[in-house]
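Please read through the structure below; I'll follow up with questions.
Excluded from the complex is one protein chain; the other protein chains are retained at their positions.
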Amino acid sequence: MTTTEEPVTGSSLIPTLPGSAYVDPAVFDAECERIFEDMWFCAARESDLPKPGSFRTVQVGRESILISRSRRGEVRAFYNVCRHRGARICTEDAGERARSFQCPYHAWTYDFDGKLIAAPNLTKMPDIDRVEYGLRRVHVRTWLGYVWVSLADAPPSFEATVQQEVVDRLGTLDNIAGYDVANLSVGRRIVYDVAANWKLIVENFMECYHCATIHPELTEVLPEFADGLAAQYFVNHGAEFGEDVSGFTIDGSEGFGVIPGLEEDRDRKYYAITVKPQVFVNLVPDHVIFHRMYPMAADRTVVECDWLYLPDVVESGRDVTASVELFHRVNQQDFEACERTQPAMSSKLYAAGGVLVPSEHHISEFHEWVTHKLTPTGG
Amino acid sequence: MTTTEEPVTGSSLIPTLPGSAYVDPAVFDAECERIFEDMWFCAARESDLPKPGSFRTVQVGRESILISRSRRGEVRAFYNVCRHRGARICTEDAGERARSFQCPYHAWTYDFDGKLIAAPNLTKMPDIDRVEYGLRRVHVRTWLGYVWVSLADAPPSFEATVQQEVVDRLGTLDNIAGYDVANLSVGRRIVYDVAANWKLIVENFMECYHCATIHPELTEVLPEFADGLAAQYFVNHGAEFGEDVSGFTIDGSEGFGVIPGLEEDRDRKYYAITVKPQVFVNLVPDHVIFHRMYPMAADRTVVECDWLYLPDVVESGRDVTASVELFHRVNQQDFEACERTQPAMSSKLYAAGGVLVPSEHHISEFHEWVTHKLTPTGG
Partner (left out) sequence: MTTTEEPVTGSSLIPTLPGSAYVDPAVFDAECERIFEDMWFCAARESDLPKPGSFRTVQVGRESILISRSRRGEVRAFYNVCRHRGARICTEDAGERARSFQCPYHAWTYDFDGKLIAAPNLTKMPDIDRVEYGLRRVHVRTWLGYVWVSLADAPPSFEATVQQEVVDRLGTLDNIAGYDVANLSVGRRIVYDVAANWKLIVENFMECYHCATIHPELTEVLPEFADGLAAQYFVNHGAEFGEDVSGFTIDGSEGFGVIPGLEEDRDRKYYAITVKPQVFVNLVPDHVIFHRMYPMAADRTVVECDWLYLPDVVESGRDVTASVELFHRVNQQDFEACERTQPAMSSKLYAAGGVLVPSEHHISEFHEWVTHKLTPTGG
């Protein structure tokens, strides 16, 4: 649905998903299997892996994935499971290895491409194929400076899924190109541990009917949000800064220089994109806010949020607090609302779900998408 | 069974419920559905709601219930779930709202009768019925100064259930009337979080075979309890204070004045009533001890206990410690015993349950009642 104005006919209220979709561990397992472990999943920032042997470990669906960089600088991702007896190769969230990944249990040793290169008595076991018993690789793509992985044997088209979500929102990929997201630097990263189902967080991000109630700072900067229509209700709609607002900051004070190459008509606008299943992007003239969700359980989601700036802003050590603080408060306000909503998902009063008002009707597409993904023949 | 003397024939031992009844989450779910969410459930003291907009939130079965008072002073109870997207309306245990209940997520606003009175853009959604989309009410009765709720569509008769329990124990309702429980004041409230199934707590309250072992202070005050027969083993039996005992206090010292209007023969007696499924009442000449259980899980029960005194005792700030301390110790002793019993409920040695001795035989009626409630055709 690419609505450009409010629906005027039909019922104001349409139903949400049933409450069980947000609490049932079996639903969460199915979502892991058919969504997070099957689609492209945005797992890490490329700059988290500055050189060969740098690594991050992240939770993708129910799996621990080890992301690193090969000797030739290519990003690689592996199941974080030793092929011998299953020990975790790396238990830290992030780190660096000098030469190889060595399992700390029996010293099975893998190069940065995952190949098994050494193990005690390995030479006496000539029938062990060093690629077959190498770390099991998963598919990797990089885009916008992020590493996206897919645990599927045959991943879906990156273009038809991840990139199409941006096209659906902004009209064309060109409309994000000007932000040069891949070359921005991480000025701040905040990790939130949210006691709520990931779908509540997606739904929250998709609508602005709550903005007037819980986001006083945001609606100050973006006055049209007080009316309740999210930027992403429309195609390629940028919410305009308020008249007295100089920048996308907690107090409306000036930000940093506009990202070079950005079309002029974007220099006072805010855009928001949901890239299903677990990424939210906010574009403003001088920075980009990039959220990745890591769903951990039916009632728990970790959200890692990066504030990305022009490299010279970060390198020069300029104070990014005024802009970080704005969306950090928005995040806190949103996640508190989601945590307040989670407990009622198991109420019998919510067994058939709640309702969406017109400015939320587009969330219904998300619900249909989830339902379709979980339908055995739906894929 | 309204026994007035010990059975002298038949077996001394009759079986309890099987151990699984105390640990199986499926049994607990069934109890929530067919007992706590279906019967009358004593949820709050009326005086917890001093004026319109005062509220308490409590757990009734698996549901959070919001109890409040309307503009006209009537007690109302609602599912604590916003009709829009399910957020909890109130998250505090108790509090006060000046004008309405407003959901903090999207500002759907309900009056104290539950009617939807405002929401962003509500006027543009004329098809929303403000009563249908009001807070969902549950049935309310007040008696003895307490608010009793029923989540059933068609609640059982209050008279034939709650009040009949009192009749079964005391003979007539008149026999509780003299205590004027509704007009007493809360002198002390203590909340206990007990790691035991609610039925263990009921069984404990029903029998006094344990009194000599674990309640030295209580048997000092009520010597006949040392023989093991609970007051509620009989109809309208009051346990007599010991000769040297002046009042129902930790040291037998004098209490406060006898509640006016009480029959004279009750001025040195203790009565106990179990109002299934979750209320215990103790009546003594100068105060009333009123327990409400909130079953939280198969192995966890919150007990809220009020010590009620004549209003002038509380208003004048007289020290109620000596009387509170007596039953507070009894509670601690009892709940420790229940917590010690809970772990063995899953032993294979307890698969078929334990045994009831003659002075506990009346607990069997409780077991039959529970079993009957959980039998699909039992109602």
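Per-chain numbering from 1; labels A and B assigned in written order.
Everything below uses one rule, namely that a residue touches a chain if its C-beta (ideal position, glycine included) is under 8 Å from a C-beta of that chain, and two chains touch if they have at least 3 such contacts.
Model, not experiment: these values are computed from the prediction.
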Determine which one of A:S12, A:S47, A:S64 or A:S364 touches the chain that has been left out.
-> A:S64
Per the touch definition above, residue among A:I14, A:A30, A:A94 or A:I128 touching the missing chain | A:I128
Against the hidden chain, chain A presents residues 37, 62-64, 79-88, 91, 104-107, 119-121, 124-128, 133, 136
In the whole complex, what residues of chain B lie against the chain that is missing from view?
-> 11-13, 16, 19, 203, 209-210, 212-214, 228, 337, 340-341, 343-350, 353-359
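Keep in mind that, in the parts below, only the chains that are shown with their structure count from here on.
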How far is the middle of chain A from the middle of chain B, if each middle is the mean of its Cα atoms, in Å?
-> 48
